[in-house]
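A protein chain is absent from this complex, but the other protein chains hold their places.
Let's turn to chain A:
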């Protein structure tokens, strides 16, 4: 009668002893060696009667009390959410990228409750966008931030410190919407926590201990994993796919829980693989590449974005950049659309052609 789920970090499985029940029901339940609420839902009502020797009415009392203890809140009318009267649940809060063109594409930025994936070829500008978000999260909410820091988990390369410093120096150039005095008052590097995880075990330690601690203390409100693909590609051979899928689901579940529990955007950077079989009905045929890690991973995402490197260059002042494109592959609230973009000294910005 185990819980069956791996990666449950936060959800507290209520103990049956804590339920308000008649003592004889509690005693019968204890005699039958049921201890937690999840076990009660794991068996049918008839089996519960058989195991506990309780009457039908008693068992109904037991399941009703168990169910009520699991419910975080009763059904909420969407209108109350709209008026912001139920903090946390389905809030419309977004983490802005810091560029009006891209933020318009994303309807304000990354959603705070859910896992967003950003995939693309190497050199497409994924890490650039992630770094930019680590800065924009530090702004107050009226400037699209979340007034907190970021934790950046590197699994492939070392953290691009030099590039981060450059982005910080050039921040006034990117964020012309924010008063310069506010920008200069923020000590950006103090609020970016860098973690290195070279394998899945260290990643899971990081996500189950250090990251929740940072989130709980309010020190960060953005989790970046750069990248998820590297670990799974290195650790599993082709024939281990069952084990690999299980680990993928566990990782996705942990990230989702972090996001739910702390109302925090989670950004996962992913690699891409070449598409060999175009008759595959997984996704619309739009390019020669598709995000790595397959369907098991894709099923767990809320938003999937893709950065593409296009042919051609664009110039701005004394700088020039390869043309890129940020595409929305899917998201419950976004149209399938894209915007051309480029990477400048001050960061990633949409290009109006």
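In this section, contacts are C-beta pairs under 8 Å (C-beta built on N, C-alpha and C of every residue); 3 or more make two chains touch, one makes a residue touch a chain; residues count from 1.
The criterion applied here is as follows: contacts and distances are computed from a predicted model.
Student: For the complex's missing chain, which UniProt name, "Exostosin GT47 domain-containing protein", "Peripherin-2", "Rab3 GTPase-activating protein catalytic subunit" or "DNA repair protein RAD51 homolog 3"?
Tutor: In UniProt, the chain excluded from the picture bears the name "DNA repair protein RAD51 homolog 3".
Student: Quick one: which of A:204, A:257, A:270 or A:321 touches the chain that's been left out?
Tutor: Only one listed residue reaches the unshown chain, and that is A:257.
Student: Have a look at A:44, A:142 or A:176 and name the one touching the chain we're not showing.
Tutor: A:44
Student: Tell me which residue among A:77, A:123, A:140 or A:179 touches the hidden chain in the full complex.
Tutor: Residue touching the absent chain, from the options given: A:77.
Student: Please output the residues of chain A touching the missing chain, sorted low to high.
Tutor: Residues 1-2, 4-8, 11, 13, 37-38, 41-42, 44-46, 49-50, 55-57, 63-64, 66-72, 74-79, 81-82, 89-90, 92, 107, 111, 113-114, 246, 249-250, 253, 256-257, 259-260, 281-286, 294-296, 298-302, 304, 329-333, 335-336 of chain A touch the chain absent from view.
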